[in-house]
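Every protein chain of the complex appears in place save one, which is left out.
Right after this comes chain A.
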Amino acid sequence: MKSVQWIFVPILVVASSLTLLYPNFAERELELAVRKEFKQLPEETRKDLLNSFAERWKTDYNPKSDWQIEPDPNIFPEQDYYLVKGRFITSAKINQLSQENQELILEPKNKLRPTWVEEYIFGGRPLAIRLGLDLQGGMRVVLKGDFDDYTSKLKDSYTKEIEELTRKKGDASLSEKERKEAQDKLKEIESYFELTPSRKLAELEKAKLIIDNRLTNQNLTEPQVRIQKDQDSIEVSLPGVSNSSQILDIIRNTETVEYRLREPSDPNGNSKGTYHDAIELEEMKLMSQGRKEETEIVRFQNIVKQKLGKDEQDKFLEVMEKKYNIPEKYKLYVKWSRANNPKASLLPREFVVLERAISLDGKDMRNARESYDQNRLSYYVSFSLTSQGAEKFFDITSKNVGRQLAIVWGDKVISDPVIRSPIAGGNAQIDGEFGQKEATDLANVISEGALPIPLNVLEMRFIGPTLGIESIEVGLKAVLLGFALVIVFMLVIYRLSGLVADIALLVNVIVLMALLSLMGFTLTLPGFAGIILTVGMAVDANVIIYERIKEELIAGKHVSAAVAQGFENAFWTIMDSNVTTLISGILMIKLGNGPIKGFAITLCWGIITSLFTSLFLSRMIMDLLVNKLGVRKLQIGFKKLESKNV
């Protein structure tokens, strides 16, 4: 190697790798959020819950670790959380803490405080290596396809067509042929509503694909999405997810985009005003009496803020629909927007009444993109329509000039512009008060297609590792033991050079881990196998080099020439074998799924790091030893072995 000054490269690499890995072994702080409702419980119940929490803390959580908790679990904390400090706070433990103390701790609000590395260098992004479901457990959500809702929505979207066809069918002024056609078409439409098992499966397959894509877009590695055929459900396994609000996000993302018309200005046919006005009036009344907290919109906001879930929100809306006698034809929605400042959070602001019939749905839209509007300082989403969609859109916009057309994303109305003129051409855009993330999410929903079936959460639970706690602990120890034995083996066989190889091996593993944590990779059992193979290949590279150097030494070359020649000779061998493996690794990443992908990712990065350590780092250290530190006798292997080979 040309110059010893290059030594700063590996030192820099190792230093930054260790920095990256710091969050994995540093002492961390966890905020265990206390439920707001907990405060309202009777004192007796509260004491009991706190007692059992303290009890479990002593017996289940604390003994194995030196975790500190403030304040004492027996005492209700002044702030909204308990602060836990300690090393190796795994998400599995966080899950256990919140799952076993459900009435005390609000799981979605738990917060693992970022370490300084995460905070200052990576802007709060978590860096600790995530372990897969098979290694540490995680979250499992079973989503049941709601086929009733699916058919009723499907019916909604055909309401107008069915009306039209039924009218045609009975219209005596039309020819026999036309009436027959209408009847056939009607039959065909009706057959859409019959769900055979194979059609259900096909819809589930579509949903699976979409969920898969979305989860990958969420940077979740190795989510497993499976269909449980006999239950019409989809099972999603999320390794290392400790936070169910993330899941709720994903579920929110699995929702649809639809256009629905707002109720016309006199929906009753008499001049009583709209339902919207009636609600508005009530709210105003309460406001004027200074009872803002009692207004329905504030109560609804509270449901949202407390994350009580979609069910609660739906229930609330149903009650309101009854209260205001909103007829079957319409449905109550909530419009979400921001307060004046664009950084404020998106919250429900207003109730709106929309037609139940869907004017245009996600199936009619495609190619959505988010863009930034300089003038309004916000994002919007533009998209194009399918030819059928364009026709529908033109039809709706031309028939309803002056009315408001609401865009419903999931269960949120995100904008409801007034139709000023018929829109033709098949391009449209949605202006909401979007932040970048929301605009991207919405564009994703439109582009990837909406979920074909609504999915309800059937079951959501945290699950233990596939291999069991016991075998993972033992397995990890076994792997470490193996690693230590390999290091000893190299030392015994190759002596000083073996030490160099060992240093290279350690650096290799450190850099690889750092890379994986930088990428937010989820380490699974197959991933672990990939690391084992990497270690094997890294050892191999060094063995090849040393055997080559040994040959040169036996041939009588000077130490420094032998080292140079040995590396030279070994270079292409190592390159060829690694590149070939890399090829198979890349193909596995591209084409493989789940376990294969996890294996291949670690393998590919492992090859890259081991090329760096064996061809660059090893060589540098060897050069340093031979050329600068004046090591004259490089002992590679036993003397005996050498003489035998001469």
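Everything that follows uses one rule, which is that contacts are C-beta pairs under 8 Å (C-beta built on N, C-alpha and C of every residue); 3 or more make two chains touch, one makes a residue touch a chain; residues count from 1.
Criterion: contacts and distances are computed from a predicted model.
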Missing subunit (named according to UniProt) among the choices "Elongation factor P", "Bifunctional protein PyrR", "Acyl-CoA dehydrogenase" or "Protein-export membrane protein SecF": "Protein-export membrane protein SecF"
Contact partner of the left-out chain, one of A:V486, A:L506, A:I608 or A:V631: A:V486
Which residue of A:Q102, A:S152 or A:S584 touches the chain not shown here: A:S584
Residues of chain A (touch criterion as defined above) contacting the omitted chain: 60, 134, 224, 226-230, 464-471, 474-475, 477-479, 481-483, 485-486, 489-490, 493, 525-526, 528-530, 532-533, 535-537, 539-540, 543-544, 547, 551, 569, 572-573, 576-581, 583-585, 587-588, 591-596, 599-600, 603, 637, 641, 645
